[in-house]
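A single protein chain has been omitted from the complex, and every remaining protein chain is retained in its original position.
Letters A and B mark the chains in the order given here, with residues in each chain numbered from 1 onward.
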Amino acid sequence: MQNRISAVLVAVALSCAATGFASAQDKTIKIGVLTDNSGLYSDLGGVGSTLAAQMAVEDSGLAGKGWKIEVISADHQNKPDIATNIARQWIDVDKVDIFMDVLNSGVALAVNNVVREKNSIMINTGAATSDLTNAQCSPNTIHWVYDTYMLANSTGQALVKAGGDTWFFLTADYAFGAALERDTTAVVVKAGGKVIGGVKHPLNTADFSSFLLQAQASKAKIIGMANAGGDTTNTIKQASEFGIVAGGQKLAGLLLFITDVHSLGLKVAQGLNFTETFYWDMNDGTRAFSKRFSERMKNKAEPSMVQAGVYSGLVHYFKALEAMGGNPHDGAKVVAKMKEMPTDDPLFGKGTIRADGRKIHPAYLFEVKKPEESKGPWDYYKLVGTTPGDQAFRPLSESVCPLVKK
Amino acid sequence: MATMTDTTMPTTPRAIHDEMIAFGIMTALLLVVPLTGVYPFFVMQALCFALLACAFNLLIGYGGLLSFGHAMFLGTAGYVSAHALKVWGLSPELGIVAGVAAAAGLAVITGVVAIRRQGIYFAMITLALSQLLYFIYLQTPFTHGEDGIQGIPQGYLFGIFNLSNPIILYYVILAGFLFGFLLIFRTINSPFGEVLKSIRENEQRAISLGYKTDQYKLLAYIISGTLAGFAGSLKVFVAQNASLTDVHWTMSGEIVLMTLVGGLGTVFGPVVGAFVIIAMQQYLAGFGQWVTVIQGAIFVICVLTFRRGVIGEIAHYFRRSL
Partner (left out) sequence: MQALYAQLLVGLINGSFYALLSLGLAVIFGMLNIINFAHGAVYMMGAFVAYFLLNVAGIGYWPALIIAPIVVGIFGMILERTMLQWLSGLDHLYGLLLTFGLALIIQGVFQNYFGSSGLPYSIPDELKGGMNLGFMFLPIYRGWVVVFSLIVCLLTWYLIERTRLGAYLRAATENPTLVRAFGVNVPRMITLTYGLGVGLAALAGVLSAPINQVRPLMGADLIIVVFAVVVIGGMGSIMGSIITGFTLGVVEGLTKYFYPEASNTVVFVLMVLVLLVKPSGLTGRAA
């Protein structure tokens, strides 16, 4: 109900106040960053996502070519109903062209409906559920960074191969947790492992003790954490209090972000395996961007993959609009154009967007460094494996998305 | 013990006359809203909350019972209507009937438990009951927990009115609101309403006069809950979703706040209060959690200095009943 639209307005200087262009194509763009600005996911998205959007606008140089671009952001508080209210108002009243970030799978699926109904655009970089490009796929939505299928495929398989053949799931009780548990279960079973139980916990839980006790009692080798952000870091911290890791069970973080590792500290997080599609210290391109990014963050944080995705997604969006010579304010048409063009940016490298809206790029399996291996702040990851883009995500042959022609 | 509301005046022909004029003005204003360019979504939402607050007011303003759990009716009816529309594919009118029936059933069950205590205990019990329901809805599959029910089809009312047209939807919601409002108005001014008021003023006397006060209170509770459910069902068509927000205790608190601001025990107070609070949330949305702080401050100010509410103060000033 209380849709909080933080009026973070970043009007980018317009150079063409003159009316000379009026007869040409419309060159105004309004970008809405819809994210969690105050809750358990605010570190991995939040103001960092808005900053990434601003940087994409600045780096595009479009202002100099007569474009007028505005970035606004709002806090959806992880509530789908608040998010849809904001989304509707953004489209109807504020004339927002494109939704960025939209983390939290429940929120993303809800906004996905509104965006399709009103022919807007969503480049989702924050939500995990693979349904966004499968059963719920939409001609107005691109799923940019990662999804539950790819996490399960990469991390799940690696863990079963390493001997973790019995699993117990600790699952965040909403769309995301359900999707991640479902997709991971499929991978575990396929690889010959067994799921022997699970428990669901409410989103944003403080005390995990009773859930962890259930996990402990199950005697499963792997406790799969199908949760994220603050929920995952809480689980990991409290597991040590009840002697779970010391008792021989292994915690598997199916979705971890660099901001989570930062808040856990290397001493607690060391040795964890998980999958991401972006790490700030991959190559010169990522390092250059991340340096500029962290300098502008209040806490000097390096970008998470969600925030990096906002930048990368907008770079491609701007390219498509430039190619079209103006903004047609027609969501499906712009998305179709974006799917036609190959993607290329310094953060995710070269890639493509599939018919179902899935952005394709490699997935990296990381391991968290030991404290003595780390050379400085935010030096946290070791790369242990890479899955090429064409194998990382759900193959189109398994897709039920109606946009995929078979 | 001073009662919560001492602003209502005896129902006289003149009072009813005043109220009819006020009703005419309100209806006329609401009828022209779509022409003014105000965001219709906002007004429709406010109308749903206005009806909800009126239903709540029936209980506190005329029955003296403060429910701190009225969100449970809003949310229950919303979920059931949403499920009926989306999963069972019922028509809008049947979807509303299903939601209202569910709220009525819930009101009967919780009413039997809650009216066993009065005053603060009644408030705490209704609060606890609604929290019980909140946890049930958090876990039952049909509500989809945190995700809520999304993308609810609006459909054609009676097979004719296309509810996905904002203007048509607006008038349908307005008609629903006016229907509920008049029903409450009628209830207040009926013999039943008079007995309720006498129970509020002095329950012992009403008992000694031979009234079975528990039955009257239960009936008032059921009417209030059912109408609150009606508001919840209407809201489904506006918001096109049903979610946990509507069953959470913060929502119950907002209902109390709307009524308190407008004026407890006044006919039009809850409507004004609902518009004030919804407008505040809308226009102060950019200030993040300060909205909550402001709401709290309004509570404090109302309780300390402004107990009659907006309409109550106006009515008191003109010595009229509104």
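Quick note on the criterion: contacts are C-beta pairs under 8 Å (C-beta built on N, C-alpha and C of every residue); 3 or more make two chains touch, one makes a residue touch a chain.
These figures come from a predicted structure and were not determined experimentally.
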For the full complex, contacts between the hidden chain and the displayed ones involve A, B
Across B:I21, B:L209, B:A279 or B:V300, the one contacting the chain not displayed is B:V300
Cross-chain touch to the chain not pictured, restricted to B:M26, B:M124, B:L218 or B:I314, is B:M124
The missing chain sits against subunit B at residues 1-4, 66, 68, 113, 116-121, 123-125, 127-129, 131-132, 135-136, 138-139, 249, 253, 256, 260, 288-293, 295-300, 302-304, 307
Residue positions on subunit A contacting the omitted chain are 37-40, 42, 77, 199, 204, 206-207, 209-210, 213-214, 216-217, 229-230, 234, 237, 241-243, 263
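In this section, only the chains that are shown with their structure count from here on.
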In whole angstrom, the CA-centroid distance of subunit A from subunit B equals 39
Listed in rising order, subunit A residues that touch subunit B in their complex are 1-7, 37-38, 75, 78-82, 84-85, 88-89, 92-93, 105-106, 109-110, 113, 117, 173-175, 202-203
In the complex, subunit B touches subunit A at residues 39, 41, 138-139, 144-148, 150-151, 239-241, 243-246, 251, 254, 281-282, 285-289, 291-292
